[in-house]
Structures are given as C-alpha cells and as structure tokens.
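The block underneath contains the structure these notes are about, expressed in structure tokens.
A single protein chain has been omitted from the complex, and every remaining protein chain is retained in its original position.
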Amino acid sequence: MKRKFWQNIMATLSLLPAWAVLLVAYTGSMIWSIQISFTSSRALPSNNFVGFDQYRRLFSTSRWLVSLENLVIFGVLFVVICLVLGFLLAVALDQRIRFENGFRTIFLYPHAMSFIVTGLIWQWMMNPTLGIQKSVRDLGWESFSFDWIGSRDLAIYALVVAGVWQAAGLVMVLMLAGLRGVDAELWKATRVDGIPAWRVYISIVLPLIKPMIVTSVVLLGIGVVKSYDLVVALTGGGPGMASELPGKFVMDYLFERQNIALAQAASTIMLITVLAVLVPWLYMQYFRKSGRSPT
Amino acid sequence: MNVSVSAPNSATIAASAVQLARGRKPHKLTAGRIGLYAFLITAAIFFLLPAYVMLMTSLKPMDEIRDGAIFAFPRTLTFEAWWAAWSSACTGLNCNGISVGFWNSIKILVPSVFFSIAAGALNGYAMSFWRVKGANLLFAALLLGAFIPYQVFMYPLVIMSAQIGVYNSIAGIVIVHTIFGMPLMTLLFRNYYAGLPVELFKAARIDGAGFWRIFFWVMLPMSTPIIIVAVILQVTGIWNDFMLGLIFAGRENQPMTVQLNNIVNSVTGERVYNLNMAATILTAAVPLLCYFLSGRWFVRGIAAGAIKG
Partner (left out) sequence: MQTSVAIKDLAIEFGAVKVIEKLDLDVGRGEFVVLLGPSGCGKSTLLNAIAGLIDIVDGEVWISDKNVTWSEPKDRGIGMVFQSYALYPQMSVRQNLSFGLKVAGLPRDETEKRVNKAAAMLQLDALLHRKPSELSGGQRQRVAIGRALVRNVDVFLFDEPLSNLDAKLRNELRVEIKRLHQELGNTMIYVTHDQIEALTLADRIAVMRKGVIEQFSTPHEIYHRPANTFIAGFIGSPTMNFIEGRLTESGSAMTFAGDHGVSFDVSRHPELASSGGRDVILGIRPEHMVLGESTDPDAYKAKGKVSVVEPMGADTVIWVDFAGGMRAIRMSGDPTVSAGDDVDFHFPPERVGFFDQQSGVRIG
C-alpha cells in the first residue's frame, strides 16, 4: 500500500537529524579526537602520526598523574559518602515523619544549582580569614582549622564536601523511590516475625534496592570523571595542581596550554575509564531485562 | 480476725496496667524517634547553611564582612551589593554587571530548550510508534553517547562549528545544547510514548492520519506531563551549564555562569565578597525558582532520567 510506504519513509526521514547527530557529532568527534591523540598537534590539528608518544608523555606529566590520583581519592570518597548519606536520608524520610516534604525540598535544592554556584559558595565558606574557620575560632575553639582550600594535601577534600552537598539529594531521591517500592506486606511480615527495623533495612531492603545503588554509583562515577565546573569554581585546581582533575586537565590543555594532542590523549583515557564502567552496567541492565523476572 | 494487706509491688502494678490497656497506644517519644529528628535537623542545617551564608553575606556592607563573622546577621542591611552585581560588576569584558549574562542566558536558554525538546519528542515518537529500521540501534547508541564526558567531543566540535560559521555565537551554543540534550530528551519521550496505549495510534491511522498529523494533533497534545518534566530538566541543565557556554558561546554571549566565574575568580586585589555572593544568588535564582515552583515534577524528572531504558 503506497500510503503506508510513504508514511514509513516520513518516519525514517524524521530520524535523519538524529542519525546525523549520532554519526557526526558523537561518533565523528570521538573518532577524530582519538585520532588527534596519535598525532603531534599542538595549537592546531596536524596529521603527523606519532604513535603512542603522546600517551607516554601524558603518563610522565606530573599534573596528569596528580589528577589521576585525585580522581581516585575524590571519586571513592564522593561516591561512598553520597551513597551512605543518601541512603540514610532516604531511610529517615521513609519513617513517616512530619514535614517530610519540607525536609525533602531542603535536601534536594542543591541539585538545582550550578556547579559554579556550589563551588563559589563553598570557596567563600572555606575562606580561612573570613569564613567558617574564623567564626569557629571566635567561638573559642582556637585550634580549629578548615583551611583546606589553601592546603596542598587537603584541597581535594574540599571538593568532596562541596560535591557531596550538591549530589547527596539526588542519591536520596533514587533510594527513596526504591524504598517506597518495597511491598507493604513484607514490612508487616517483619513486624509479626519481630525483626527490628534496622535489621530489616540491612538484611532485606538493601539487597532489594541493589539496582538503585548500582545506578547511583554509575551516575555518580561518571559525574566524577566529567568534573570540570566544580574544580574551576572551588579551587581552580590549586593550590598549584593539588586539586587537579582529569576533566580540567583536558580543558586546560585544549584551550589554554595549546597542546591538543596531549589533551586528546588524556580525554581518550577518560573515555576508556567511562566505558569500562558503563559497558558492564548497560549489559547487566539489558541482560536483566530479558532474563528471568524478580520475585 | 486478722486481715493482712500487702502493698502491691511494681511487677503487679505493671501487670495490672497492661491489663487495663485500652484503645490507642500512648505515643512515647522514644530515643530512636528523637535521634531520627536530630539527624534530619542536623542534615537540614548542613544543606541550608551555604544558602544562609550566601544570603547574609550579600546583604552586608564590606566593612562588616571584613569582621569575619560569616554566620552573623547583618548589622546594616543593604542591597547595594545586589545592585552593583546586577549592573556594574566587571566581568572581564565590560563593567555592566551580571545582567548582561542574565540576558545572554535567556537568549541561549529559550531556543535550546525548545529545540532539544522538539527533537527529543519527534525522535521518541518516531521510535515508539513506527517501524523504522535501525531505530533501536540509534537509540542505544545515543544513550551510550550521553554518558561520555563532553571533553571527548569538545575540540572536534569546535572545529566543526567554526567551519560552518557558528563558533562563538548564540546559534552555535544552541546547536551544541540541542546535540547534547538529544539523548536524554529522546529517552524521556520514547519511554513516555511507549507507555501510551497503542490503540490511540492505531485509531488515528485508521482515521487516515499520517505521520506528521498524528504527531501534532494526537501525540503532542497528550504529552503535557512529559513536556513539563523535560522543560524542568532542560532549564536546570542548560541554565546551569558552564563548560559548553564557556567554549561555544563567544565572549559577547557568555551565559550567566561564565560571567559569574569571571566576576569572582578573575579579580585582582581585594575581593568584593558581598557583590560576589549577590551575583551568585542571582545566577542561582532561575533554576531555584523553577525547582521550588515545580515541586513533585522535579523529583519525577530525576526519576525519569535516572531509570534509563
């Protein structure tokens, strides 16, 4: 039937922009950037192929190595604390408390702010002479120090605090959705069996919301790898390069330090890291869907 | 006659108290409940503190700020920092305040939100109801792309946009936002349309409606809930964006977030903290307003975006 054929053509045509975006903007750029990493491009792209030279240089650049180390520290702390805090907040909100909506609004509003805003506020609060450190010392605790931004060793932890402040609410929302999905009759059964609430959360509920936890870890982890805005606003990567992160490293070398090939080598490493986490997760999601159904 | 009366001990008193139990159980404020509220209030303080400090600082004159009492209420309440931030702060390019950035953000936001949602709706519609070869592959690939950090795509996109003449322009940043917004928007709409009854679509086809007619006259009118969610997600994401705006918008079109960072971080000499905080509040105002007005829709948006596929 001609009409049906023509309609299906329309449908196919309507998806052409999407195909264009996928093939050119996503796939094309990705391949091109990987290609650049194998060249000796500096301020402008060149076609001079140099093999794995850029990668060798990358891993002997201290700024990159520091940023990788920071990625692990920041990543692990940020993800773990977000998970724990998010879970505890969700459990707390699940207890039929008063002002539940109010509390949820308070815990989630940081997520509506830009990373720049978050970084700048915390930068101000962590100001050694005028911020929290000064106020607490004025209260009598003379030796209190919250000077992380200025400290080479502690600057990365400043990022963790600001990051957790912004993202814990998101994890809380995901976990709460999972908690609310637990069958009410299951809770009744635990009350009849005499199992205390904390035990129920640990032995029964946590295993049930494992998919939510995994999703949170993936989303948070990828956010960590992408991190740029927060670092720029909070510490600028400093002091020195103490709080440098890979996301910032790439941007700096692409647009300020005029070393495109090195930057794209770094971005390719970022890509590999993300895919290493992503592919197993997506596979598990897909496999789970076509596999057997839960309880 | 000897009658001995023994005083009741606590066990029998307790036992008889239980025997008298009736109706509603007395609600005792247990240690657990107190601890729960203590935890919640402590957490609330942690989350509210930065906003409080931000607000307080923006309302103080500079000499009060130099006293260093960051938690104190302003002794002299003044809005001059706000006014200065809006209209006379120096953003590196000029000293016309962050209002420049505000209007730039609006100019970037409106078309970006429109195009990214339009594209997502159309893609989602075509993928849900029509048999298009390769649609599933396209969808999966787009989704995969959504997770990959922008830094991987950045430079080639810069070159491409320069070659077609949109680099450093509003058009360029709008295109970039549409590109990077497409996977999530397509996901939202595809899942939404997959949840609509297919009979609706079949009835429209039997009535003789074609691809575009069904889209505009049947599906879009039914899409209000998901459009609301999409708008919230995109307004928040695009307004709060920094990295893309920094690279693609061009110096004259810098969004508010970029200007904010310039005002605060690229200053030599003493920082004007009250102005910085006022500018920060102004930048955060739009998405925060969106958040407070949207209530449950915001949460729904997060859930829809996070529960992929």
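When the chains are written out, they are named A and B in that same order, and each has its own residue count from 1.
One rule holds for everything that comes next: contacts are C-beta pairs under 8 Å (C-beta built on N, C-alpha and C of every residue); 3 or more make two chains touch, one makes a residue touch a chain.
Nothing here was measured: the structure is a model prediction, and the numbers come from that model.
Peer 1: Among the chains in view, which touch the chain not shown?
Peer 2: Displayed chains contacted by the hidden chain, ordered by label: A, B.
Peer 1: So one chain is hidden, and I want to know which residue out of A:L16, A:L44 or A:V192 touches that hidden chain in the complete assembly.
Peer 2: Of the listed residues, the one touching the omitted chain is A:V192.
Peer 1: To test your reading of the contact rule: which positions on subunit A touch the chain that is missing from view?
Peer 2: 183, 185-186, 188-189, 191-196, 199, 203-204, 207-208, 292-295
Peer 1: Give me the subunit B residues in contact with the hidden chain, please.
Peer 2: Touching the missing chain: residues 18-26.
Here is the rule we use: only the chains that are shown with their structure count from here on.
Peer 1: Provide the C-alpha centroid distance between subunit A and subunit B, rounded to the nearest whole angstrom.
Peer 2: 15
Peer 1: Which residues of subunit B touch subunit A in their complex?
Peer 2: Per the touch definition, subunit B meets subunit A at residues 36-37, 39-40, 43-44, 46-51, 53-54, 57, 65-66, 68-71, 119, 122-123, 126-127, 130-133, 135, 138, 141-142, 144-145, 147-157, 159-160, 179, 182, 186, 210-212, 236, 239-243, 247, 257, 260-261, 264-265, 273, 276-277, 280, 283-284, 287-288, 290-292, 298-299, 302-303, 306-309.
Peer 1: Per the contact definition, I'd like the list of subunit A residues that touch subunit B in the complex.
Peer 2: 3, 6-8, 10-12, 14-15, 17-19, 21-22, 24-30, 32-33, 36, 45, 85, 88-89, 92, 95, 97, 103-118, 120-125, 127, 129-132, 134-135, 138, 165, 169-170, 173-174, 177, 215, 219, 222, 225-226, 228-229, 232-233, 236, 247, 250-251, 254-255, 260, 263-264, 267-268, 270-271, 274-275, 278, 282, 285-286, 289
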